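A single protein chain has been omitted from the complex, and every remaining protein chain is retained in its original position.
Moving on to chain A:
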Amino acid sequence: MSMLRTIKPKNARVKRALDRREPQIVENEKTAIFVRGQTSSDKVRTVMKDLYALKRPEAINFSRKNDIHPFEDASSLEFFANKNDASLMVTGLHSKKRPHDLVFTRMFDGRVLDMIELGVEELRSMAEFSTPKSSLSARPMMVFHSDLFDTHPTYIQLKSHLLDFYNGHPLTDLPLLNTLEHVISITAGPLSQSDDATTALPLVHFRVYTAKLLASGSRVPRLQLTEMGPSIDFSVRRVQSADEEMMKMALKRPKLAKSDVEKGLGKKRKNIETDEMGDKVGRIHLKKQDLAKMQGRKMKGLKVKKGGAAKTKDAGADEAMTED
């Protein structure tokens, strides 16, 4: 924090922009930062590229190397988060000890809430699948398979983390046509019987499919899935769980009146719509134009003086004249 200078707003636009960064009752969607460590591998970079493509447009990609070791020193992560007003971070690293390493970090109030480190074991990137992809900023559906996501603390955290990453911002309304384009499927493997449960955590399979809704004769359509990539097998490495107090703070919900919720939580945007092409369309209501007041050719002689300021100035000038 200390490295960031505090800005005192000099105009209304800056003030509005700063106010938007203040804590809100209804929050904006979390932004994710993708940043590389000092050493990274091709595999890690590909994974980050694909995860970034899925998270866009609420994501920022940094292409330069940074000396970041999230589990050793999180201060630079906090700096990144505060500078960009982002609260999700993905750091890509690669070392002999931990090859093809991804660290997912969540922030709360500009500080690290929790971290989870995943190793990329198997990878087929999005480009390797020659299938149609989901469109930009389409909201994915997310499905989790395995009892571990309910019982094992590490996997519970992972579930919360990934859900927060792609689907954390709840929607109020969902158009049913052409919106449900793809599914992110996360599956944890079975716990191996032979090994000790603490040593070998099963792999986590990350798959993304495009969904095709077919007519079924009833209200609920039938579903057909095609894999679109990326297809990643993660191994779970280090985990830093959240501070209990901090998590409690972060899970606090505002008390909202039901009417406010129905109205769109005070964020109702009137006359602004997004059409099917993804363009923002606004409707403006105009009065009938009064042609008598229309500005014609401007000439010095026809200039109309403004009321207040000009008059007092004139008065001052008159006084000066009389004194002379």
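Everything that follows uses one rule, which is that a residue touches a chain if its C-beta (ideal position, glycine included) is under 8 Å from a C-beta of that chain, and two chains touch if they have at least 3 such contacts; residues count from 1.
The criterion applied here is as follows: contacts and distances are computed from a predicted model.
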Match the chain absent from this complex view to the correct UniProt protein name in "DNA replication complex GINS protein PSF3", "Methyltransferase type 11 domain-containing protein", "DEBR0S2_03400g1_1" or "Ribosome biogenesis regulatory protein".
"Ribosome biogenesis regulatory protein"
From A:A12, A:L136, A:L176 or A:L286, the answer for touching the chain not displayed is A:L176
Just one of A:F34, A:F104, A:Y209 or A:F234 touches the chain that is missing; which is it?
A:Y209
Which residue, A:R98, A:R139 or A:R237, contacts the hidden chain when the whole complex is considered?
A:R139
Just checking the interface: what residues of chain A touch the absent partner chain?
22-25, 27-28, 30, 87, 106-109, 113, 139-147, 149-150, 159-160, 163-164, 167-168, 170-177, 180, 183, 185, 187-190, 205, 207, 209, 211, 213-214, 219-227, 231, 242, 247, 249-254, 261, 276, 306-308, 311-312, 315
